[in-house]
Each structure stands twice: as C-alpha cells, then as structure tokens.
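Not every chain is included here, but those present sit where they belong.
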Amino acid sequence: MLDPVITPELIAKHGLTTEEFQRIKDILKREPNFTEMGIFSVMWSEHCSYKNSRLELRKFPTTGPRVLVKAGEENAGVIDIGDGWGVAFKMESHNHPSAVEPFQGAATGVGGILRDIFTMGARPVFLMNSLRFGDIRPDKPNAATNRRLLSGVVSGIAHYGNCIGVPTVGGEIYFDASYDGNPLVNVFCLGTLKTNEIQRGAATGVGNPVFYVGARTGRDGLAGAAFASRDLTEDSKADRPAVQVGDPFIEKLLLEACLELFQHPEAIVGVQDMGAAGLTCSTCETASRGNSGIEIDLALVPQREPGMTPYETMLSESQERMLVIVRAGHEATITKIFEKWDLPCALIGRVTDDGFMRVKNHGATVAEIPAKQLADEAPLYKREATRPADLDERQKLDLTSIPEADIHDVLGKLLATPDLASKRWVYRQYDHMVRVGTVTAPGSDAAVVRIPTGENAWKYLAASVDCNAHYVALEPKLGALIAVAECARNLAMTGAEPLALTDNLNFGNPHNPENFYMLQQSVDGLAEGCRAFDIPVTGGNVSLYNQSPAGPIDPTPTVGIVGIIRDVKHITPSHFQNSGDAIILIGDIGEELGASLYLREIHGLKRGRPPELNLDREKKMHDAVRSLIRLGEIRSAHDLAEGGLLVALAECAIGGTKHLGATITLDLSYSRLDAFLFGESQSRATITTRPENASALVALLELRGVPARRLGTVGGNELKVQVSGPTPHEFSWDVSSLHQIWNGALDSYLS
Amino acid sequence: MIRAQVIVRPRASIFDPQGDAVGRAIQHLGVSKLKQAHVGKFIELELEGDDVEAVRGQLETICKDLLSNPVIEDYVLTINGKEDLTGLAASAAKLAKRSPKAKKEKA
Amino acid sequence: MRWAVLQFPASNCDQDAFHVLKNVLAQDVEYVWHKDSSLSGADAIVVPGGFSYGDYLRCGAIARFSPIMSAVKEAAAAGKTVLGICNGFQILCETGLLPGVLVRNTSLHFRCETIPVRVENPASRFTSDYLTGQVLHLPIAHGEGHYVADEATLDSLFQHKQVLFTYSDAQGRNTPGANPNGSQRHIAGICNRAGNVLGLMPHPERASEKILGSADGLGLFTSILASHGVPQAQAA
C-alpha cells in the first residue's frame, strides 16, 4: 500500500502546526515520510509532550528525603516508606476515551495506570478514582446521557480492577453541568516494591535485545494521544476507531509475568509500558533515557490483524503491551517466563549507539529519527494567560438578597444531592477488599490499606483524592490550595502523615488565555500547598482540551495524597463510635457561604469567593489531631467540607455501620443561621472522645493554638441541634430517616 | 405473536478479548484448525400482535440504543425469521461476508 | 496438615487464601499451578477466587479444562477436602464436582460488601466450629453468584443437608432483601453428597482477621483443621 502524499491538510489533520512541521524537517534534515510524520505527531501531542503545560509543571516541588524516583523521570515516582520498602503511585486521566465509550474508556484507563505502576517494578496494591459528570437527576438537562456515562464508567472501572484483583478503595465523584459531554475519569494506582528493586525505563548496552511482550498489536486506538489533545466536538463520535478495548485477563498475566521477570535482575536492563503512542513512545523514550539508540523491525511485532502498515503499527494503542530491554545472553529467561504465562513474547530489535530510533519493516527502513529530539525536545509553549473577565463578577455575593432557607428541610435536601449522597451504589461495584489489605473501606475520609513488608509485618498507608472544582472555578489558586489542604486533612483524620502527592490537571483548551490562566493559577496553588505541607509532587498527568461545544469544564486540578500511619492503633474511623462520647469541634465557627454547596443546591447560585485558607492554621490543626490520635484519645475524627458543620455531624451519625445520633448545643453568636450551619470555612473537624477527657482535650488543643470547643454528646436515634442566641432554635432529625435519604439517593437517580 | 431475533457481534476492527480467550481455549481442547473466534450476543424478543411493520422501527431503535453498543458492535435484526426465512438467510450471509470484506477494506 | 492453593491464570484470591493458611493458621501450604497434574499429596485443596481465564464465556467454564482439575477430581473422589471460594465455587460447579451453576446476579451488577450469612448445617467438616443458625458476617465480591439448579436438585440438596450456608438478614431470616444476587433458595454455599467438597460465594479468607472488619470466616478453616485431627491450639 502506498503512503498518502503529505499535504498541508494532512499535516494539520495530524495536529501539527507549520512551525512544528518545519522543526521536524530541521531535525531530520529532510522531509519526513508519512510514518515519521505520524510518529512526530503523537510524540508532540499535548498528551505525550506536555508542550503547553511543561513550563508550568516546573513550579512543583519534586524533591525530598524520601523521594527515590522523581516526577517526570520514569513512568511514576517512587517514595521511600522505610524498612527497605517503597511505594510507586500516580494518577492518570482517560477523559476523552470515556466520553466516547464510557465502559472501555474507563477500563483501559485503569489498565494504563496499572501498567505505569508495575513497569516500576512495583506490585499494584490499590486503586482509587476521581470522577466528574454532568448532573444525573431526572429533572436536569442531559440527565439520561450523564447517567449512561456514569454507569458505563463505573462498570468499566469495576470490570478491569475487579478482574485483575487490585482493590478500588476510594475516590470521589462530583456532578456539575460543566462536565456535560466531557466527563472526567482520573484513575490512581499505588504499588509497593523493595527499594533495591526499582526498574528503570532505559535502553542501554549496545546490542542488547529488545523484546515485545503482552497482547498482540491491532488497529485499536490509532492515534489516541492525538485524540486526547483535541477538543471534544460533535464529530468526536466519528473518531470511533480510536476506541481501545481492554483485556484485564491479559493484563493480569502480564503483571504476574513481569513481576516474575523482575526477580531476575541479571537479565533485565529496562522496561517501559506501551501506553499512549504505544511502540513509538516506548522505543524513543527508552533510547532517550539510555542515551542510546534503538532499532526494531515491525515484521517481528506480534500482530492481531493482517496487513497493518508501519504507520498503523507504530501508532496503535493496543492495550496490555510492554517493551523489555534484556541483557544479551539472558534471552531464555524472558522467553521461558512468558511461555509459562502463555503470553506473546518476541525479540523485535536491538539497542544501538547512534542515537536513532530506527524502524524497519522486513528489513527496509521505514523511519529513522533522532530519539532524544523526538522524545524530549518537543516544542514548548508559553501560553498567554488572562484572568477571566467575569471572575470578579462571579465572586460577588450579596447575602442580603438571599433568603434563609428552612434549616430542617435543607439538611435532607443536601444529603440527597448527588454530590453529598452516599456513593455506595458506586463502590459496591468495586471489589474493595481483595488482597486482604483494606482496613478502612470506601465511605470514610481516607482509605487505609495495610501492606505486607515481611512475615506478619505490615505498614499502614492512607490515601485520598480530592478537588472541589467549584472553588477552583471561582478562585483558581485558592481552590487548588484548598484541594491540597482538604486532601491532607482527610489523611490527618485517619491518623496519617502525608508523604507525597500526585496530581491530575484537567482543564479546557490551553489556547484560550482564560483557560490557561486557570491552569497557571491552579499550579501555583498546588505548588504552594505542597511546600506548606512539605510534600513533593511525584508525578501526575495533564489533560487539556476538556470542553464540549458548550464551553470548558470547571477547572479541576485533582490531587491524590498518600500518607503513612505509624501504628495500627492510630487508625481512626470517621464516624461516631460510642454512645456517650463527647463531640468536639476543632477550628473556628465560620460563616463563609461563598462557593458553597448550600448556595448551589438550595439557591441555584454558583458564585461567591471560596472560603479563605490559612495554611499555618490548617497545618496546626492536622498536627494536633494526629498527636491526639497518637495519645489514644480520639475515637473518631471527621473533617468539615462541603455542606459545613451540620452536614459533617450528620455524616458522622449516618456513615459507617453504627448509626448513632447526637445532641449538639451551640451557644454562639452568629449573624445568619444558614451561614453558621452550612458555611464551608476551612481548617475544621469534629472529633469524639471519652466524655471525661473532653475538657482536657479542648485545653490541649487550645494550648497548641488550635481553637476547639465541646459541641455535645453522641447517642440516641436523633441528631438534635439546639442553637441559643438572640433567637433560639431547636432542630431534630431522625438518624435512620437521614440515613435512608442519603443512602438511597444515588440508587433512586440511577435505577 | 411477533418473534424477533437479534445477533450482536463485535465490530470487525475492534478487539474482541472474549473471542480471543475462547479461541485459545478451543485450540487447547484440540481443535487445532481454529483460526479465530468471536463472541457476541443473541437476543430473542416476543411481542404481542402481528403487525410487523408497526414495530420494525421501534425494534431497530432498540437494537441501536439498547441491545448493541454502536461504538464497538454491529447487529443484525430478524423479525419473524420462522415464517420469513429470507430475512434470516440474509442476516447469515451478511454476517458471513463481513469478515473477509472487512479485511479487504483494510488491506 | 498439607494444603494446596490452586493458581489459574487470573486467580486473584490465591495469595489471600495462602496468607490466611500460612500466616494466620501456621499451616503447611503450597501453590499448585494449573498446568501441573499433581497435587503432591495435599490433604486439602483450595480453589481460590478470581477471574480464571478472564471469566469469559461463563465463570469457571475454561478453568474446568485445566490439567490440574483431573487431579482435583481424583482427590475429591478419594475423600480429600476441596474448598472452592467464589470463582472456585463456579469452577467446581462447571467441573461437575458440585451440582448446579452460578449465573449473573439478578441486579446485573457486581456486588462487593460484607453481608450476613447463616450457617445451615454445622455437622460438616467445614462448619463444625459454628452453630446451627449462627449468623456470620462475610464479604462477598462477585458478579455471578446467583445459584441455579433444577427443583429436584434443590430439594435433594436441602434434604441431604448439603446446603451449608444461606444469605440471611442480621437476624438470620432468609428475607428477599437479604439475598444479594437472586440465588435460588438463598443458597450461599453447598457441599457434595459425600461432604468433602464445599463451594461458597462468600470469602471466608477475607474475614479471618479482626483488623479487616470480621474474623467470622476463620471458623471455616479451623473446622477443616479439626476434621483432619489438627488440634485447635496448633491452629493459632
């Protein structure tokens, strides 16, 4: 078959600008052929090259005493957790594929992040995810489509994770019209490894054989990276050949075979998964990292379909494949292991020393490109950034024009909103218990997982993913900062100290200066948050072009933080545990209603400035809670987030399995009752303790500069709230009715 | 009564992991001549009444929207195949032809 | 006593069962690969959960043809203890070592949660450490756990006390709401007529340590140990 003639239209269709095409010619010192142009186009897509965001990412702190592999160095960062053990973790998006085919899109997203982790030599031990959809309530526009996307994505994640046997232990899901037509599917994976067994993705040692292992190559996902680097349009459905189908069964075999292979360090030089841009990316990146060259022959690549062209083979994004550089003379080690696992394994080329990525087909050279320039020297753009013209206006909030809603009613309504409702409908589709490590299952502030580090020796990790995109949309830097704070806060509640952070930057088209401003400010916020909590960024992902014809999504810089709990005794639940325990509020009574769930859901207002964040106060609060937990005096701890104080108290009552009520007395001055009860001021939490300890704990907290006061007592079948002050109020809710509302809401929208 | 039969099959260019796994199992069981296997769905519907034309449109919609996923699957709908063998025959022919044709398109 | 934990391609609860036997119960346990043809004299065989062969076609349908399954059939015929958990249960049904078959959950959704399970018959080698009607809290995690057999088979299973576990509510009642997958007659686990082969959908190995929320599943393993004459003290 003849390659098409390269025309300006064809260049544009590959997403390359005239300048970029010129640069390709400068690198090659000649015209590229069709295959070479395809290779450049995927490597220089935003998805692979971060050409629009890389300069921003440099702002992140990436070093620290525990960092063993830094962000950007390899497929995932690695953090030292002591005693010779490390963890590799990372978050990655599969937004566009999921918009087109939710089940397969989400499933292959999970497959991809798993490979990023086990390429590092780590055994994946848990998964989490962060999802965004348009509203699913029957009376909302596009509800049926959004429900279909949600069900598809959830079953896709469940299918892949359950089948491969890695538990999905946590995540977050939020709904907003800005995600109509462009859902977000961010998946997180963490794996554990011995620190002396970290694998690298470098091709070194001239003459060393290059092996292809795993699933055969087909035409699926042709140019998926380019697809992810474009706006979603009405025509995106016509891009259907890009749909990749995952096979978790093969991935499980690939995982076990690779881990078995890594037990033979004498045989392994480097390993790299084939994710976005498949063979192209894995060959040029390993060569570039190894300061070497690489030569492969496509005729040797295991193929699923007959008659694939070099262009198709190089750009295919077939799943469940890996590239392994083997030390010459040890070929039998790899072939034997892959035979045992019944997986294709083929010698497809060699490491060279000329710096070129040379692709042959039946001996004839079809592409020859300097690997380093292809992999690492994509053009970098400093995009224009402008503060959105309407941001100041959207931050304005005139509370006098907003009537106070009926408090009793509001709590029920908020608990039934898809954002707050129990996510049981979702997580009970995920196997969250396989690998007998899940100590704190989904439904708490953070997941807690024990990982074996020897015979009956364990370490306890806590992890959470968070982002309140409403805050980010209304003040990006502050919103991103709060995302870090909230995530760290969730960890602190379980007794954990944060170790490191991964992020997934989901934004609209970067060519729009207002979108780029949101990205830039968010990165500033994340970076500041990381420095404040003294945690490095160990990796992440950037997903741009998240917009539908109606406009960009709310900017969503999702963060995932992993922490460690020193002692099993410190693992603390979120929900009320015992009748009679004293309830203590940590932090100030705030009345900030800007950007709150209450305004959105009860008054239909997406506006106001997000609550302020004092980092020093936030950190003091986390440290105080952790030290009280270590003293053994905290029975439960739950942070205050969306919905404020009253929602947090209700969650403590109806979450978990015990369903205990509480009596709360608030003798405080406030200006508005709704702001007082539903405001989302930061740096707050409720903890419970034995009643005889309450006053001592309050004193201890104040000593540490953390405001605290006793709010009431756990017990009974009701949540009772008495508010004194100029006009006293008394409210009570039946715990089991609140539970019913909250627990059944998603089911009712989805069945 | 109207009887409709729907065959849903992975589209020719789309990876069919289930077919692959089943194919490997069949080869393992000694059928060495097996080249390929595909697994799809077979759905049978029974409807009241006799007016085929009145439901054909509805059934096509259901095939497209509910029974198959057009992004990755094709379907063949046969209504009252018992009385109207040509329908089923045509479907069979269509299914049988697709694979080689698909390959031709690709080459 | 000696245990074998089978490993099929994409078994994924093999390490969990191994962990409980080795680290919690201090047993002599080994993995046995599906391509092997010998169980090298194990007294008890665990067919673990997972998605053998991707669970394509029907759960357990392909695993049934693995070379090791002939050895399992022989061991079962010789009276050795065979325990199939979740996917292992499905494999034992497909193999014909247990009657019936497991089909899609009525909800069509995968379901993972800890639920009450009632002990129907404590007079078996798998349940002697439990009491009749005792309600256990055991995790389930499956998409195809809906037990199906014809009426005669079901009658016979109950008549011969082969139904060892049923799904119940926390009070031990077999209410429709307590049935997580639509299983006929609430069946959660059955044994063969001889009483040496058990298949169950709940995961006792995930409920064998307090820290994981429930240790109710440990009794199943200690019952097996007792039936093989291993004294309780040694089990701890």
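As written, the chain order gives the labels A, B and C, with residue 1 at the start of each chain.
Basically, contacts are C-beta pairs under 8 Å (C-beta built on N, C-alpha and C of every residue); 3 or more make two chains touch, one makes a residue touch a chain.
Keep in mind it's a predicted model, so treat the numbers as computed, not measured.
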Only one of each protein chain appears in place, so what formula describes the complete complex in this structure file? A x1, B x2, C x1
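FYI, only the chains that are shown with their structure count from here on.
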From the C-alpha centre of chain B to that of chain C, how far is it in Å? 37
Round to the nearest whole Å and give the separation of the Cα centres of chain A and chain B. 38
Multi-partner residues of chain A (each touching 2 or more other chains): 247, 249-250, 342
Would you mind listing the residues of chain C that make contact with two or more other chains? 53-54, 56
Which residues of chain C touch chain A in the complex? 9-10, 12-13, 15-16, 19-20, 23, 49-51, 53-56, 109-113, 139, 141, 143, 203, 205-206, 208-209, 211-213
Touching chain C in the complex, chain A uses residues 155, 158-159, 162-165, 247-250, 252-253, 341-342, 427-436, 438-439, 441, 450, 452, 455-456, 568
Contacts from chain C onto chain B in the complex sit at residues 53-54, 56-57, 62, 65
